[in-house]
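Take a look at the following structure, please.
Every protein chain except one is present and positioned as in the full complex.
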Amino acid sequence: MNEFLLTLIKAFIVGGALCAIAQIFIDKTALTPARILVAYVTVGVILTAVGLYEPLVKFAGCGATVPLTGFGYTLAKGVEKGVRQNGLIGALTGGLTGAAGGIAAAISFGYFFAVIFKGRPKN
Amino acid sequence: MKKIMTFANAPIITVGASVVGKKEHEGPLGSTFDIHDDTCEFGMSTWEGSETEMQRMALQTALAKAKLTADDIDCVFAGDLMNQCTGASYGMKSFASRYFGLYGACSTFAEGLILSSMAVSCGFSALSAVVTSSHFCSAERQFRFPIEYGCQRTPTSQWTVTGSGAVIIGSNGDGPRIVDALPGRITDKGITDVNNMGAAMAPAAIDTLNLYFTESNTSPRDYDLILTGDLGREGHSVLREFMRSDGYDIENNSNDCGMMIFSASAQDVHSGGSGCGCCATVFSSYILPRLVKKELNNILLIATGALMSPDRLKQGDSIPGIAHLVHIVS
Partner (left out) sequence: MNTDSKTYQAYAKAHAKRSPMARDIVRAFWVGGLICVIGELLKLLYSSLTIPEDLIKILIPVTLIFIAGLLTGIGVFDNIAKYAGAGTLVPITGFANSMIATAMDTKSEGMIMGVGAKMFIVAGPVIVYGTVASLIYGVILWIAERV
């Protein structure tokens, strides 16, 4: 049980820190949320490529995979698998294959929730 | 030649009406507005449709108050924030009056007052109407993000007013008169922060006010109220500072419709309200009745507009500002 608690704490700290860094960029610079997210995904791919992100995932679990850098990690891991299995074609297909679950979920839930719900004015 | 337009036959603001949404109705001026809808939908299925309906209701209410029909109105000067000014063009569809569609961002109401005064004063129109509107949801969709998108606003950002105001301007009758006006000129000091439109618009207001005081040979003390459109707390504070350094103290007799329509402490609107509906509703339902009751006798209304385009901002351009001034006496 103690070990599980430690896992949660590690996820909390790493995930929280990744969000806090983004918050500093939002408050300190004129970066729009879209630019922050693009930067996070790209950085995630790069850090995975140079072998720095995998250890973070091993250490923090969802603390590293749930933030959008983790989306980049999923894409990069997918590409590694693709290239190993299918060569150069795998470089093309591997990334989206790895991230297919998340993207398809966002698209389909987006579609169905759009059918069900309507936006309302904020208070 | 002087840039101030002095109207030989000062047009009369005979009546005003306003329609607002929930947040505006909950604000400090809530009870003064004629119509409100807590759903902000006004019976329509799209936000663009709701804004259109607000314009129609605002003019309809003004006509009813003045015991007039649409046929009595020669010209309508209407505008809003949406692309192609559809709030105005669709909203005015059911009225047979001659139609002028205006875009001056949040300054549109004063732009309409000036143009209608020109038409009435020159005898081209016996009765004209000015209608402008903005809707929080249609403006968010067009200028910012989807309505349910989660994001934080900076303290200088402004909240688009859901509302429409209409006034009827005539050559005869009783009521406050538009004695002169000073149309603004485009002023761009290179502000690119869409969340600080107050700072983008303030230079235009400073420019217009300075020229007005110089040409009319008056000073702020000569007026009961110097009312800006929607500079918000941020822009209004910039305006006060610069006016002071130009030798005009407006600390005690100036206010801003964007600061008046919402409560700074109770409503989460950051720098204040904005949009064509802000100045239009505050003027039509709060300021105009006070002029009629002679609680106010001599005021300057300076509606400012941030002539902002999301596409031009993405292309690296800045936000031009404009400020139109109207001088009204009771």
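So that you can tell them apart, the chains are marked A and B in the order they are listed, and the count of residues begins at 1 in each.
Here, a residue touches a chain if its C-beta (ideal position, glycine included) is under 8 Å from a C-beta of that chain, and two chains touch if they have at least 3 such contacts.
The structure displayed is predicted, hence computed values, not measured ones.
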**OP:** Touching the hidden chain in the full complex, which residues of subunit A are there? Just list them.
**Re:** 4, 7-8, 11-20, 22-24, 26-28, 33-34, 36-38, 40-42, 44-46, 48-49, 60-63, 65-68, 70-72, 75-76, 78-80, 82-83, 87-88, 90-92, 94-96, 99, 101-103, 105-107, 109-111, 113-120, 122
Original post:
Which subunit B residues touch the hidden chain?
Top reply: 45-48, 141, 145-156, 188-191, 193, 196, 199, 203, 206-207, 210, 234, 237-238, 241-242, 246
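One rule holds in what follows: only the chains that are shown with their structure count from here on.
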**OP:** For subunit A and subunit B, let me know how many angstrom lie between their CA-based centres, rounded off.
**Re:** 45
Subject >> subunit B residues touching subunit A - in the complex, by the definition given at the top >> reply: 21-23, 40, 136-137, 146-148, 151-152, 162, 193, 268
Subject >> Touch list for subunit A against partner subunit B, complex >> reply: 26, 30, 33, 119-123
